[in-house]
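Missing here is one protein chain; the remaining ones are kept as they sit in the complex.
Then we have subunit A:
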Amino acid sequence: MIHTDICIIGAGPVGLFAVFEAGLLKMRCHLIDALPVVGGQLAEIYPQKPIYDIPGAPAIIAEDLVNNLMKQIEEFKPGFTLGERVEALEKQDDGSYIVRTNEGTDVHCQVVVIAAGLGSFEPRKPAVEQLEYFEGKGVHYMVKKPEQFRGRNVVLAGGGDSALDWTIFLADIASRVTLVHRGDTFRGAPDSAEKVYDLAGKGKIDLILQAQVNKLGGNGVLKEVSILGNDKSITTIPTDDFIPLFGLSPKLGPIADWNLGVEKSAVIVDTFDYSTNVERIYAIGDINTYPGKLKLILCGFHEAAIMMQSAFKYVYPDQKLSFKYTTVNGVNPF
């Protein structure tokens, strides 16, 4: 069990900055994110795009903003649980909460802050018969440990960067790699596409274009995939693993089941302190909604500052909060 003052769900820019605002008030934070890296949308969707409306930064590349935020909060030593999705909240008798992830990590905290953006990023699943049945029995939506594919027959599907990159990477590890792509060309990353064509030309991988995997087969574990060509031909090939790589898409997920007021996939908050209708649970950043809401990073930063002032009473019920500027007090690390 991890013990902290504040558990922040979502390690995007707003969740990260919330650590700073909490730290100024001597409250410790632990962050949980479904993505394996910090940064949220900035890391997953637009790492190389410039952002122009961060106060004091005329133009900043998304990835740099995330790195700067990580530097800014370093002194407050936040904990991170990455690559795990929050599944449940359990209220304790003393009012505190235990936040539980899909991998069984438990975080005990006084206050829960939902800074989950548009929800957790989850793999897009293609329409393939028996796909869900074979999850964990040969179907993988991401490559976590490449070594697990050593010496195995692997079929990948997809036409984006990650499908190309993993095809190239696994070509040296797996016994046989087959890439199935619906189109007849690859648009992204010309260098990677070139390498894939080259590997196919040399017979090191099998490249099946203008086709898609439509059905999986096996007996308890995955044994074969059926491939439907755009010309309606059907081919069945034996395989140990199937890795469909079609990017990630945000889902509100279990947050919808926590008895919070929700409107159009966003959590309703009171703008007095960005609290939800459930005591000790706050929502900040893109995940919340209120009259006049603007989904901007800078608005999320503001919400984080206000929200932490309100959360102080749950972490230090016996203390009176006195507001101090960083210019007066500096930043006092833990």
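Simple rule for what comes next: a contact is a pair of C-beta atoms (placed from the backbone, for glycine too) under 8 Å apart; a residue touches a chain by one contact, two chains touch by 3 or more; residues count from 1.
Just so we're on the same page, contacts and distances are computed from a predicted model.
**Student:** If you look up the hidden chain in UniProt, what protein name do you find among "2Fe-2S ferredoxin", "SpoIIE family protein phosphatase", "ABC transporter permease" or "Sodium:solute symporter"?
**Tutor:** "2Fe-2S ferredoxin"
**Student:** Sort through A:126, A:217 or A:254 and give me the one touching the missing partner chain.
**Tutor:** Touches the omitted chain: A:126.
**Student:** Of the residues A:244, A:285 or A:300, which one touches the chain left out of the display?
**Tutor:** If we include the chain that is not displayed, A:244 is the one touching it.
**Student:** If I consider the whole complex, including the chain that's not displayed, which of A:95, A:183 or A:238 touches that chain?
**Tutor:** Of the candidates A:95, A:183 or A:238, A:183 is in touch with the missing chain.
**Student:** So which of A:46, A:169 or A:290 would be touching the chain we can't see?
**Tutor:** A:46
**Student:** By the contact criterion defined above, which parts of subunit A meet the unshown chain? Give residue numbers in ascending order.
**Tutor:** Residues 41, 45-46, 49, 118, 124-127, 157-162, 182-183, 186-188, 212, 244-247, 249-250, 264-265 of subunit A touch the chain that is not shown.
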